[in-house]
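Quick one: the structure is below, questions incoming.
All protein chains but one are shown at their positions in the complex.
A, B and C label the chains in the order they appear, each numbered from 1.
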Amino acid sequence: MTNGSEKLWGGRFEGKTSPAVEDFTESVSFDYRLFREDILGSMVHAEMLLKKNLISHSDFVEIRDTLKDIEKEIEAGSFEFDKKHEDIHMNIEAALIDRVGEPGLKLHTARSRNDQVACDLKLWTRKSIDSVVELLRDCQKALLNRAEALSDIIMPGYTHLQHAQPVLFSHVLLAYVEMLERDRRRLMECRCRLNVCPLGACALAGSGLPIDPDFTAEKLGFDSPLNNSIDAVSDRDFAVEFVYCLSMIIMHLSRLAEEWLIWASHEFDLLDLDESFCTGSSIMPQKKNPDVLELIRGKTGRVYGNLMDLLTTLKGLPLSYNRDLQEDKFPLFEARDEVGKSLSVFTQLISSTSVKTKQAESACEKGYMDATALADYLVCRGVPFRESHQAVGAIVRHAASMDKKLCDMTIDEMRRFHELISEDVYDVLGARNCIENYCSKGSSAPRLVKEQIELWKEKL
Amino acid sequence: MTNGSEKLWGGRFEGKTSPAVEDFTESVSFDYRLFREDILGSMVHAEMLLKKNLISHSDFVEIRDTLKDIEKEIEAGSFEFDKKHEDIHMNIEAALIDRVGEPGLKLHTARSRNDQVACDLKLWTRKSIDSVVELLRDCQKALLNRAEALSDIIMPGYTHLQHAQPVLFSHVLLAYVEMLERDRRRLMECRCRLNVCPLGACALAGSGLPIDPDFTAEKLGFDSPLNNSIDAVSDRDFAVEFVYCLSMIIMHLSRLAEEWLIWASHEFDLLDLDESFCTGSSIMPQKKNPDVLELIRGKTGRVYGNLMDLLTTLKGLPLSYNRDLQEDKFPLFEARDEVGKSLSVFTQLISSTSVKTKQAESACEKGYMDATALADYLVCRGVPFRESHQAVGAIVRHAASMDKKLCDMTIDEMRRFHELISEDVYDVLGARNCIENYCSKGSSAPRLVKEQIELWKEKL
Amino acid sequence: MTNGSEKLWGGRFEGKTSPAVEDFTESVSFDYRLFREDILGSMVHAEMLLKKNLISHSDFVEIRDTLKDIEKEIEAGSFEFDKKHEDIHMNIEAALIDRVGEPGLKLHTARSRNDQVACDLKLWTRKSIDSVVELLRDCQKALLNRAEALSDIIMPGYTHLQHAQPVLFSHVLLAYVEMLERDRRRLMECRCRLNVCPLGACALAGSGLPIDPDFTAEKLGFDSPLNNSIDAVSDRDFAVEFVYCLSMIIMHLSRLAEEWLIWASHEFDLLDLDESFCTGSSIMPQKKNPDVLELIRGKTGRVYGNLMDLLTTLKGLPLSYNRDLQEDKFPLFEARDEVGKSLSVFTQLISSTSVKTKQAESACEKGYMDATALADYLVCRGVPFRESHQAVGAIVRHAASMDKKLCDMTIDEMRRFHELISEDVYDVLGARNCIENYCSKGSSAPRLVKEQIELWKEKL
Partner (left out) sequence: MTNGSEKLWGGRFEGKTSPAVEDFTESVSFDYRLFREDILGSMVHAEMLLKKNLISHSDFVEIRDTLKDIEKEIEAGSFEFDKKHEDIHMNIEAALIDRVGEPGLKLHTARSRNDQVACDLKLWTRKSIDSVVELLRDCQKALLNRAEALSDIIMPGYTHLQHAQPVLFSHVLLAYVEMLERDRRRLMECRCRLNVCPLGACALAGSGLPIDPDFTAEKLGFDSPLNNSIDAVSDRDFAVEFVYCLSMIIMHLSRLAEEWLIWASHEFDLLDLDESFCTGSSIMPQKKNPDVLELIRGKTGRVYGNLMDLLTTLKGLPLSYNRDLQEDKFPLFEARDEVGKSLSVFTQLISSTSVKTKQAESACEKGYMDATALADYLVCRGVPFRESHQAVGAIVRHAASMDKKLCDMTIDEMRRFHELISEDVYDVLGARNCIENYCSKGSSAPRLVKEQIELWKEKL
């Protein structure tokens, strides 16, 4: 029973694998990260084999205890990985066999790496989802805390990066809380969908041995065992879906980062970024650069690239397992790491950032942001909106030519454009009045924004 | 109250828009597709204005009836769109004003194109989700029908495109039913998440007029009105998410198409594609090409490209509305159209395709697909799996050198590699025996596959 | 010689193509754009057949004249396309046969749609390259004209969107001229690489008929005929490469658009965008929005998506022709159209934009942009740069705490941080001095920038 190959799968091979091929095909240099999941999966698999009398109790004990030892060694960094054994799965199995002999030879009964790796990867992804959900909550809380602390500050609301209407700074922050809430929900649904256990699919067709997929599924915290063994080993939807969810998160962060980068410029001058979140220049002694925000924005490309990577890999891939799937780990690991780090550092940065209240307020004086309020004023006096819009447009044009704010115009000046304007018009002009007059659901009205803050405080 | 511009928004402008700019910025040439949603949204908005006494009942009736007329004209192709009015929203509003005068001038009260277009787009996407969900179900049914009709046919199961273990053709089809089921669920969750009404957000800050966002939300079938006006006009998550869901669908279809393209080759010769789904060659008289399958596979790039398009557009986009968002329609419309057409034609193709039973069966004789069964046979006789795997590997090597199938080897030949092999080994060798011996949940066992078929028949 | 099919390729088919399949597989609704190239290619092909005595002179004359008629009809919009004939190639051939009978039946001698479509597509791409090269040059010229006209204006140079060092506005514009120059070169190389004629490859293997690929190649303006018939019909590298080149262009335009969007904000207030390139708001009467710039930025996603589309389509596509390749046209056409329009409108916008000189100059007073000049001043007095950098950093910190500019500090104040500072320091402080003191190659020195302008004027 010898063979030319040194591999556990080498029975039918006469010669050895080319070393170049070993280097090219090995994955243990990156999939070692799955060791906890692999060992957990193997212990539960062994327990099932015991339950179904496919191994003895003493076999089980030896397997379980040795796997635990191996886990500790890997955690401690004292386990030696060998590229010859290709991946984390074979490295652990080979070590087990090496240490306990025959019982170890039985572990892979009614199991293939195809269902094993799918299981390990699902366990890892599930754990990662849980931790990103927590990071999202932390980030939402940081936004919420800032929103509460700075709830009275008004600033220009922008459309097309132009002054549009005044808004509360806290209202802007809550917009991001909403986005991240969608991200959290999306992740939780992704978790539900992935939570089907592939163990028992074996290579692709299931097994003729009397195994118990319900048992392994339940013990590993899955909602149900597989329905279809071919799908179980071919499916990487959960990986794409997780990376898609991460892409949405980084997209949201990139929008926030972009806003804050612009607001932190000398010209906008709305934000005070804490020095500890900035860096200097190697040549220009005066620089205080918002590098953290730029890096978060810059990491968007990576995460998007990871999504495109996975989708490309799966395009036109016939069932069932193909080795292309080994490449799923890079984008999965990388996207999770990058988004995790970005969320974490952004949360800290948010907590340490303050708004330059005066600058924000004085910025509100530019750009005729009360023009819509003036148009609505006329609507309330029976003027059709389009007519009112035209009239106010003309007033703005006139005011701009004189370099005056609307509230600095006289009633007579304004009445030249519409006769229904009277003294009470000054109650709607100016940013603070605009804010106070908002009343519609979801608007930037101080009372409603405070209600939202309270609601979120309960939810988070 | 004249102005140089001819636009509804032109009050503050002195001159006209450059014609090149009009051509470049217009969107009515593609967003006209939203006309039903726009008119529905406007009618409900008008009803709300009436309810809140912002317009009179006669205003409302004129608006409603004229919008209905306009809808009919657009459906009939007799409405004339004008690029000067930029988009579908302004085209309809301008026509309304043109026809009814003053009441029309009131429609845009407490509304901006920013919340209007978000609302229209959500209505369109919701409708599209519903129809793709139906197309998925049809495709699942077609797969299920074939699975039921062809439930006894065995064929090689592939891993690495190499013969692995025998499976039932119906089992493969059900793997695709599983995939499409995930696609359906994903779409339904996407629908839930989008179903928040943006109306009332106006430009970005909400309104100071006494509007009723709960009313419009409910009338338009949304689950709730907006919580945050800034998010409401900035958010295009639902568009990305829908296109992501469509990307997963086309990815699944591309996997099925690829499999069938390979199976329809002269060499695999497993499928009989109906002639009406094939085309010929302009030069080679003998050709019968599976173009439909190739085109479906080929459309994957388009849909992925649309996903990347939307993600790129949103990267680093500051809040709230920016004109970049106008570009969301192309990828959204295109992805929905391509996936819709692909699903529909694939469903028909599936229903008309049959399997070449004999070829499938005889293909099962190649590749030693019963080797795993033989290894399991030894496991049942107490041999540790790895030992058994090695022994069977050697048997296969020997058999291959003699160009024999396993079931054609004598007991003695086999016993040379493992003494525990005896006469009953022939009960596990051969593809049909393999299939019959599968017993684990989710496996390719005929009984279990039939159970799955029954379950799916109930579900779909 | 009848058959059930109505197709030119239908000889071996008994039944008709399914109408759903006809709709799904037709491409004439979009590839009709290739009609000029198709007709040109066919005329040259016919001329070659004549030269090689494969058709008679009268056959040739009939073919040529009728093709010219068809071309005129298509140009005039009076030609009726029929989806039954699938694509532009078959539509034209069918019309030819319909009109001239037997000579038309001979046109497709020693030709397949596989080499025909590759040829047509290359001709179209070559023409498109030429026109984009021209549009790039126009855009460069517009930038150059502005650079010349505004060559004295100084403004803040930004790194990390923070004030870094003063630069000439013209120097910034020339940076874009450099980028677009790389784009032009890239396109010209793409043109060279594509300029190999695929005609003669036929289906994939070449022909046994005595054709003359050198003749057709030369007549169609190709640099050489094919070397390998399989590559000739499988290759779409030129399409990917063109769309890649377009992606680089739109990426560059998106950078310029982003800069100008930021500079056109109320806060930066550096640019005066002509009103005719802006639009208003449906609700906010005061708005003047830079939509053209936003749309150009927004179109980046489309072009990137088109690149990803093509790459995805070609991934793992076996040789030689597969119908997936039909899908190459959408991304190719769309990317060319979007970039063409964007370049053209951007060129006009550039020409009509002016800089707010005063605001630019006064912006230069913020952010201690002369700090590097001060550090260099110390270097010239023998201070190691790192020491000088530290000292100036401390000076800036001190100046900022007193809210003073560097040039407003007294010598004594400065000397507290470094004793080598003396009266002549004021010659290096302040933005204008910085600019005047630049002297290195490629720097923002007025004299050198003017030299660059002269060089570009010669080149373009």
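Convention: contacts are C-beta pairs under 8 Å (C-beta built on N, C-alpha and C of every residue); 3 or more make two chains touch, one makes a residue touch a chain.
Values in this document were obtained by computation on a predicted structure and should not be read as measured data.
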| said: Going by the contact rule already stated, which one of B:21, B:43, B:63 or B:164 would touch the omitted chain in the full complex? | reply: B:164
| query | Which of these touches the unseen chain: C:164, C:220, C:339 or C:425? | reply | C:164
| Pick from C:17, C:66 or C:109: which residue touches the chain that isn't shown? | C:109
| said: For chain A, which positions touch the chain that isn't shown here? | reply: 5, 7-18, 20-21, 23-25, 86, 89-90, 108, 111-114, 116, 202-203, 275-277, 279-289, 291-292, 294-295, 297-302, 304-313, 322-327, 330-331, 341-342, 344-345, 348
| message | What does the interface between chain C and the hidden chain look like in terms of residue numbers? | response | 1, 3, 8-14, 54, 97, 102-110, 114, 157-161, 164-167, 171-172, 174-175, 178-179, 182, 185-186, 189, 193, 200-211, 213-214, 225-235, 237, 240-241, 244, 247-248, 251, 254-255, 257-259, 262, 297, 300-301, 304, 307-308, 311-312, 314-323, 372-373, 376, 379-380, 384-387, 389-394, 396-397, 400, 417, 428, 434, 437-445, 448, 452
| remark: Note that chain B touches the chain not displayed via residues 156, 159-165, 261-262, 264-269, 280-281, 283-291, 294, 308, 311-312, 315-316, 363, 366-369, 371-372, 374-375, 389-390, 392-393, 395-396
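Basically, only the chains that are shown with their structure count from here on.
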| task | In contact with chain B and with chain C at once: which chains are those? Just list them. | result | A
| field | Numbering shared by both copies at the chain B-chain A contact, with half separating same from different | value | same
| Once you find the CA centre of chain A and the CA centre of chain C, what distance in Å lies between them? | 33
| request: Could you put a whole-Å number on the gap between the CA centroids of chain A and chain B? | output: 23
| Multi-partner residues of chain B (each touching 2 or more other chains) | 8-14, 108, 114, 202-203, 297, 300-301, 304, 307-308, 311-312, 322-323
